[in-house]
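In what follows, a structure is listed as structure tokens, so that the remarks can point back to it.
Missing here is one protein chain; the remaining ones are kept as they sit in the complex.
The chains carry the letters A, B and C, assigned in the order they are written, with residues numbered from 1 in each.
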Amino acid sequence: MAAAEKKDDKNNVVAKLLGNNLTWSVVALIALIIICTIVDHQFLNLSWNDNTGGLAGPLITMLQESARYLMIATGMTLVISTAGIDLSVGSVMAVAGATAMQLLTNGTNVWVAILVALAIGLVIGSVNGVLVSILGLQPFITTLIMMLAGRGIAKVITSGENTDASQVAGGEPLRWMANGFILGIPANFVIALVIVIAVGLVSRKTAMGMMIESVGINQEASRMTGINPRKILFLVYAISGVLAAIAGLFATASVMRVDVVKTGQDLEMYAILAVVIGGTSLLGGKFSLAGSALGAVIIAMIRKTIITLGVDSAATPAFFAAVVIIICVMQAPKVHNLSAELKRKRALKDSQKAVAA
Amino acid sequence: ACGGSSSSDGGSSDSGQKTVGFVAVGPEGGFRTANENDIKQAFKDAGFNLVYSPTQNNDQQKQIQAFNKFVNDEVDAIILSSTEDSGWDDSLKKAAEAEIPVFTVDRNVEVKDAEAKKAIVSHIGPSNEWAGEQAAERIAKDFPNGANGFILEGPAGLSVVKDRGTGWENKVASNIKVLESQSANWSTDEAKTVTAGLLDKYKAKNPQFIFAQNDEMGIGAAQAVDAAGLKGKVKIVTIDGTEAALKAVVAGDLDFVIEYNPIFGKETAQAVKDKLDGKTPEADIQIESKTFDAAAAKTALDSGERKY
Amino acid sequence: MTDKQPIVVMKGITIEFPGVKALDGVNLRLFPGEVHALMGENGAGKSTMIKALTGVYKIDAGSITVDGKPTQLNGTLDAQNAGIATVYQEVNLCTNLSIGENVMLGHEKRGPFGIDWKKTHAEARKHLAKMGLDHLNPRAPLSSISIAMQQLVAIARAMVIDAKVLILDEPTSSLDANEVQDLFAIMRKVRDSGVAILFVSHFLDQIYEITDRLTILRNGQFIKEVMTKETPRDELIGMMIGKSAAELSQIGAKKARREIKPGEKPVVTIKQLGRKGQIEPTNQDVYAGEVVGFAGLLGSGRTELGRLMFGADKPDHGEYMLNGKKVNIDSPYVALKNGIAYSTENRRDEGIVADLTVRQNMLIALQAIRGMFNPIPKKEADEIVDKYMKELNVRPPDPNKLIKNLSGGNQQKVLIARWLAIQPKLLILDEPTRGIDIGAKAEIQQKVLELAAEGMGVVFISSELEEVVRLSDTITVLKDHKKIADIVNDDTVSQATIVETIANSGKEA
Partner (left out) sequence: MSSAAVTPKAEKAKGGKFDAQMIPTIAAVVIFILMLIMGQVLFGTYFRLGFISSLFIDHAYLIILAVAMTLPILTGGIDLSVGAIVAITAVVGMKMLNGGTPAPLVLVVMLLIGAAFGLLAGVLIEEFNMQPFIATLSTMFLARGIASIISTDSLTMPANNGYAWIGGEGWKIIDNPKIANDLSINLGVIIAIVVVVFGYILLHHTRTGRTIYAIGGSRSSAELMGLPVKRTQYVIYLTSATLAALASIVYTANIGSAKNTVGVGWELDAVASVVIGGTIITGGFGYVLGSVLGALVRSILEPLTTDFGVPAEAVQIVVGVMILIFVVLQRAVTAFKKE
């Protein structure tokens, strides 16, 4: 590798770069784009689409889809940083979507519908929070339960139907949220990005981020410094709930109809993958929202790639797995320390010869 | 809820009310919900005590568990709306031994074991293959001199997907070219993303039709087509015939909807009644389904007698 | 004894961590039947050297020969198979398992049907007994005993494999005099059976009592290998800290006692404060500028009393007065809000937040009482950090290093800085000098006196009677989780006084 020849200080820089997950995520993203472009030369083309009033093209639809991943990945990042996990985000998406669509069809004002949907997300998140922080239940099982129950709640809300609000007048703001454009860029992507940045600022400009990490690293020690771990835990699950609700609105509003079974299905897994690809450890502690955001885009990009390559629908899971594995392996220290390791071994050999002599 | 099965001697309770076990798939919206609600209603009207047992994410195992439970509860009859068309031999054998008549609805199940076969009285439901064939014929009619297009499939492996696919294969015209088949998991918004992707990818090949294996996906595809400004240029054919889909046909978003008629609760209840009254219902009760172009859809909607 | 061959020879060992060269060409020879001490300040590289020998860290240069053959140790398993048994500085046992299981892990006695638990526990009991731990029940969970006890259990574990080399990294730091003597007795037995022992301790008395040979390190450099009896203290200290012993501000003299004026109000008064099973209802006053020492044996309840005064455990009895008015201290947050700080004896589990930087670790408590959404202005933060990095001279002097990568001693300094940052009225220090090198120890003791002089009330908990007696104005003696005496620490009082008090109270009872 290049790193090997360079002089020490340089070497360090390179090593740092190689050691940094973000680098590899970017590499992966670019690689995927290149692959797609090779297969489909139009892939990078952007055209202006008059009847949507925005840019059009593969990358745009990709960004449009990534919005929902951005939301859940952000919430998931905070939760995972506290050494927890939130398996319920997918179901929360369904519940929020169901609420919004049902209310719309019942003729509720769209803004009210949106607010109620978010509120419900908040409530479910808070329930998770209470169970984990006050009752001290294990996050995995708590949110697993909520994942089961959430689907049920969604079904109860729509009484088992896939409520369709596409014909309902007055849904425009919601529709725009998911399908509209701001300066030619997908509105939902812009909104998502703004929210991610907002969360980032709040957590880094205040002490929230550090306290979340601190609780994730060592809860007892945190308590002894006067932090209230319960508050923190409650907070992250609540946030995750709201963000998941937003993701749910994106997902349903894009077609103005909720699918009680499919909306948000398996997305908790995608969110977790995004977070890990972004370099936050499932063991808790240090988190990187930027990384998770990148991870979210990569997930969307992988799915885009699957379509572009026309991977046989039967093979998609395998393809998905393969890509994830490759990315994670690239990120493994073992791999990008290879050169350094070899150097060490060589040095050791020499010094031992020296000793022997 | 189910007083019937509570008396320890099982189904045929003192009240004389017959208990029927319904091994169901569970509310998944669209066709499924309409179908199961209709069956529940019909049996209630017919004075049965219907015990309903749904599964989760199409898990056959949970259905088998439910089925065996009904056998042990000694219900008077079992209605089986299976997620899979095989793997029922053992359970059916148990039913046969317990002399509980079984009625398969929607999906037929194939049985190897002779003993097991005895348990099944009749099958009630529309035909998936037929629906697929209708789709192929419609496309052929729309594009007499050929066209390119896509197929949106359900999750790989479900037998509905295969049957509707087979139907299509049976009747598809030689000059109709399927550029690509992708799974959109029955889901509207996945269908939208997938279709958007396919439209980008095959712009050059000027795709003209989309065969969506269910309404949900068709509606999603329609929105992608609309967004791409191809509304009307790409004709979309879907299967199921939910209200939303019919509206879409009227609105011109969809070209053609083939009904997969979920409303056969009455027929099922009747069959069960006959059997329990000692008559022998037909082995295969075909539920015929309609097809809707814009006009037909409009009249159907206006008539207001559609249950879903 | 130099005639016999060394069993372990480490030559030119170099280990680099991102940022620091922890070891730079260090040599070490271990001889059978000898106790060999690795000497050096906090951060000198002692533990790192040990981890190099036991294959925890890969060495970047140098060679290790065991029994004359060059060996590549990849992992502790190799080391064990090579006959090297180790007790690491931080207790490394599994708190979810029983005491006996911890002792025998990996060496369980096996019968026809796999592990034979009867035999295994019997074996465990035997090894515990060797450490004078016969009272411990091997089936009890490890989590039920103190870190001190756990340390002894860890040593018992090391005895299970009959090793050629026994390594003890600061085993005595959390033991009291009696246990140290027990331990030394065992070490002598083991040594005489021809085992080479590597021993680390910051207590010079212990070094001179038990060791035969010394290797001195100074920030990662090999200084010298000498025979213990040929090396006077000052010379040794000189080699360790790089300046002559005289410069070291050892405060040998007893602190001038702070007289309590009649009618003066204490900062903190607890009345009958207690908690079932941990500490019986206790009265205690702490005046501004007073140092109150807690003395007692292991498990006497010093830590409990300290934790109770900090609200780390909720009291189930009694009341709490701050400057005369009643307060309800039921959580660390409330305590800190009221200017009460507690520095734990359990640095790793309740002290440091391992993956945060030194800087963050220093500021976190202050931040917590300021509130999450009221961040400390950068300027103020920088000032605080510089101030304490200097005052306590934390090494390496880089506040952006992860605290987990600091040596034990320096971690302790950072924690003290954390508590000073909130400028507490009452500072409770539980074993603050545990595992701290002589230099740093003197600095910390000095700091305690300064703080008292500035009018801070200090509770000083330590297993070292010597420093308790030297620093305290009044000494609270505890026994069996109960306060047995308040001793006004005037010139008549000495370590002996305390020991007697403890002994006698037993008789009366």
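We take it that contacts are C-beta pairs under 8 Å (C-beta built on N, C-alpha and C of every residue); 3 or more make two chains touch, one makes a residue touch a chain.
If you're wondering where the values come from, they're calculated on a predicted model, not measured in any experiment.
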Among the chains you can see, which ones touch the chain that has been omitted?
A, B, C
Of C:A124, C:I145, C:I210 or C:L236, the residue touching the omitted chain is C:I145
Sole touch to the unshown chain from A:N51, A:N109 or A:S159: residue A:S159
Touch criterion as defined above, residue of C:N92, C:S331 or C:Q446 at the omitted chain:
C:N92
For a quick check of understanding: of C:L136, C:V195, C:L429 or C:I498, which residue touches the chain that isn't displayed?
C:L136
Just name the one of A:V276, A:L294, A:I307 or A:L348 that touches the chain not displayed here.
A:V276
Mind listing the subunit B residues that contact the chain we can't see here?
1-2, 5-8, 10, 24, 26-27, 36, 51-54, 56-62, 64-66, 68-69, 71-74, 84-90, 93-94, 97-98, 110, 112, 155-159, 161-162
Could you please point out the subunit A residues that touch the chain left off the display?
85, 131, 135-138, 140-142, 144-146, 148-149, 151-153, 155-156, 159-160, 269, 272-273, 276, 281-283, 312, 314-322, 324-325, 328-329, 332-335
Residues on subunit C that touch the omitted chain in the whole complex?
56, 75-77, 79-80, 86, 88, 92-98, 101, 105-106, 108, 110, 113-115, 132, 134-137, 139-141, 143-145, 149, 157, 176, 178-179, 277, 297-300, 479-481, 506
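The definition used in the following text is that only the chains that are shown with their structure count from here on.
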Per-chain Cα mean versus the mean over all protein Cα atoms: which chain has them closest together?
A
Where the CA atoms of subunit B average out and where those of subunit C average out, how many Å apart are those spots?
71
How many angstrom between the C-alpha centroids of subunit C and subunit A?
43
Please name which positions on subunit A make contact with subunit C in the complex.
205-208, 210-211, 213-214, 217-218, 220-228, 285-286, 344, 347-348, 351-352, 355-356
Along subunit C, where are the residues that touch subunit A in the complex?
11-12, 58-63, 70, 312, 331-333, 335-337, 342, 344, 349-356, 360, 364-365, 367-370, 372-376, 418
Interface residues, subunit B side, partner subunit A - complex:
27-30, 33, 37, 57, 153, 156-157, 180-183, 185-190, 192-194, 196-198, 200-201, 203-204, 216, 219-220, 223, 226-229, 244, 247, 251
